[in-house]
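One protein chain omitted, others in place.
Our next item is chain A:
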Amino acid sequence: MRIFAENQPIPNMADIKALEDFVTQVRRDILRQVHRVNSGHPGGSLGCAEFFTALYQEVMTHNSDFNMNGKDEDVFFLSNGHISPVFYSVLARSGYFPVEELNTFRLINSRLQGHPTTHEGLPGIRMASGSLGQGLSVAIGAASSKKLNGDDKLVYALLGDGELQEGQNWEAFMYAAGNGIDNLIATIDLNGQQIDGSTDKVLPLGNLKEKFVAFGWDVLEIKDGNNIKEVIDGLKLAKSKTGNGKPVLILMHTVMGNGVDFMMHTHAWHGKAPNDEQLETALKQNPETLGDY
């Protein structure tokens, strides 16, 4: 059993450099997972490598000896389930399951389904996601359950920006504020891209900050979601704002495809795997740190 907690020293993770190395390895894992099966979603996954690393290596109090009920620990829900490669890599490298299992991503009989699921019993996953727009509601439910149980730990959720086009999210935003769900931190991954193009072109999201403030959330921003220190600081600031009667929302600006020059700033790599040559180039830009699986 390995317990991660905010105020506990984490072996080999004491400084930012170590966390950056972790992120680099996660990027390699993402690229190698999608390359092997020639499918999956590298773009959004690469953009969120720092967020997942910060959450699981530094911010959340959680137990890699997985218990579905999540009693007395922080729990996390991924709503935009297509970025499963980053989730799987960080869970494996945080001790939830063997890193070698990343080799089975999207293969038949695997616990690492294309989109995350509880169905195959993969440790670390508490809810299936993939059909968009459902994660925040689930997170609100888990947060309400914690309140009823007198459990003072927090619930975290990550949502994609394109996913905000799903109406259920707005039911959930309204409900969480209206009912003072203040043990919840929702982060929006603002990379501005979705499958068919930029969010501005497909369906403009408008001024999100004003919308969330108007909906009654405590809103803060992470200007560079691909800077691990900024992400950690942002999440810790968000944490300090919990318990004040309002749900907390982070607008986190990231670059889709971050860390691989030819994948950055475009929707082209939303759901496309690199070929052999592209993989080699991408991996050269992200040299091995913790050791490949």
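Assume a contact is a pair of C-beta atoms (placed from the backbone, for glycine too) under 8 Å apart; a residue touches a chain by one contact, two chains touch by 3 or more; residues count from 1.
Assume contacts and distances are computed from a predicted model.
The unshown chain of the complex is recorded in UniProt as "Transketolase, C-terminal subunit", chosen from "Alpha-D-ribose 1-methylphosphonate 5-phosphate C-P lyase", "ABC transporter", "Acyl carrier protein" or "Transketolase, C-terminal subunit".
Touch with the chain omitted from the figure is made, among A:Ala18, A:Ala128, A:Leu208 or A:Leu290, by A:Ala128.
Within the complete assembly, A:Lys71 is the residue of A:Lys71, A:Lys201 or A:His265 that touches the hidden chain. Residue in contact with the omitted chain (choice from A:Met60, A:Leu122 or A:Ala142): A:Ala142. Even with one chain removed from view, chain A keeps its contact list with that chain: residues 68-71, 75, 77, 117-119, 126-131, 133-146, 148-149, 151, 167-168, 171-172, 174-175, 178.
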